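Every protein chain of the complex appears in place save one, which is left out.
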Amino acid sequence: MFNTLLVDISLLTLVVVVAIAVVEVRNLLSAIMLSGIYSLLMALIWQNMNAVDVAFTEAAVGAGISTVLLLGTLLHTERLTKIGSRVNWGALLVVVVTGSFLIYGTLDMPDLGDPSAPIHNGRVVQQLGQRVGKIDHEGVHMPWQFNSMTEESVPHPDEEHPWAEYFAEEYGTQLPAHEPAAERVHGHPLDDFMGHSPNTVTSLLAAYRGYDTMYETAVIFTAGMSLVLLLRRRSEVRA
Amino acid sequence: MSFLGSFAGTYNYAIYIVLMMVGFYGVIAKKNLIKQALGLGLFATGIFLYYISIGVYKGGTAPVWTIIDEVGVLKNPGPYDNPLSHVLILTAIVVSVSTLAVALALIVNIQRAYGTIEEDEIRAIEAGEHPEEEEVA
Partner (left out) sequence: MKEQVVLRVITKLLVPCMLILGGYVITHGELGPGGGFQGGVILAAGFILYGIVFGKRDLHRVLPRRATDAGAALGVMIYAGTGLWCVLRGGRFLDYAVLPAVDTGAAEALGMTLVEYGVGLTVCTVMITIYDMISEEADA
């Protein structure tokens, strides 16, 4: 327990220090290199939080492609920023006020990893078949057998769990009513839409959130084409 | 006091907010356009970190099953972290780098048009070239 806390605290401290350095350093080449380090530290933090797909993507995209693009831009411009005033006090005041309001807003959030948080007890979790991960030879397990919410211990609304009343009357402790229909359409008694793919993140990305991914691919395509349109004149002259 | 009690459990969100605010400061306080693009990237990554941290399950593992055989028996029991937050952030990361690429292309065009990428020098050039517009505005 103490070891993971030590790793967490040291990684977060490093990330904050590198972030401040990226913003404050005068040489742009150093700032770009530090942003690559920042992306790599972020990938480590996400790996520490068991978000392996996100860590993979951030390491490839943030520390790889983003650094290359920024260095390519630096070829066109100068390396040193102008020396201005050291600290912009107005901007610092705005940032501190905004940050304090946001931190005050996060005091209501559930603790990190709290098993009774709304995200682990809502409808999506039941649809996803969090229960599917718990199938063994005894049969299908219900989600409340694997988190702190048992049938007897549905949290009552109090000042610690003000959201409990909403969830109790919306979802209760039963499975959602649409589940037999899903079994009929997809023929899978075990899950709704996952097929045979062990990577739940990919199956969510491609099947449950398929529309999002399609339009997001279109966004990437649009970014590529807008690059061609913005920078075409010089390349045509060159070619 | 309950204020401090809840803060002891949610202090990690405060650190993520600090990261976001460092990026925000970079966007609004710096005059160099590339610095502003870097600050925007910091802000975005801080938001991704916040979003992923709300899906963490205590004692949970990565949401990847190890083995499925024909009857659906899995060899990796135990609670999983919620994969929905990972999915939304995956697309957000790639979209963020595409946006960064478009911003850098605009910066290259600004450099070709004005010869500089410092914001105050660009304003001075604009004011010098169009003094009548400056009086109207």
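For clarity, chains are labelled A and B in written order, and residue numbers in each chain start from 1.
Convention: contacts are C-beta pairs under 8 Å (C-beta built on N, C-alpha and C of every residue); 3 or more make two chains touch, one makes a residue touch a chain.
Predicted model only: the values in this text are computed from it and were never measured.
In the complete complex, the hidden chain is touched by one of A:M33, A:V94, A:L107 or A:I220, namely A:I220.
Contact with the chain that does not appear here is found for just one residue of B:I28, B:V64, B:I110 or B:I125, B:V64.
One chain is missing from the display, and on subunit B it is touched by residues 62, 64, 90-91, 93-94, 98, 101, 104-105, 108. The chain not displayed touches subunit A at residues 52-53, 56-57, 60-61, 64-65, 68-69, 72-73, 75-76, 185-188, 193-199, 201-203, 205-207, 210-211, 213-214, 217-218, 220-221, 223-225, 227-228, 230-232, 234-235, 238.
Heads up, the rule we're going with is that only the chains that are shown with their structure count from here on.
Chain centres here are Cα means. That of subunit A falls 10 Å from that of subunit B.
Put simply, subunit A touches subunit B in their complex at residues 8, 12, 15-16, 19-20, 22-23, 28, 31-32, 35, 38-39, 42, 45-46, 49-54, 57-58, 61-62, 65-66, 69-70, 72-74, 76-78, 81-82, 84, 88, 91-92, 94-96, 98-99, 102-103, 106-115, 117, 119-120, 124-125, 128, 130, 132-137, 146-147, 159, 190, 196, 198-201, 204-205, 208-209, 212-213, 216, 219-220, 223-224, 226-227, 230-231, 234. Contact residues on subunit B toward subunit A in their complex (touch as defined above): 2-3, 6-7, 9-10, 12-15, 17-26, 28-32, 34-35, 37-39, 41-42, 45, 48-49, 52-68, 72-74, 76-91, 93-95, 97-102, 104-109, 111-112, 117-118, 121.
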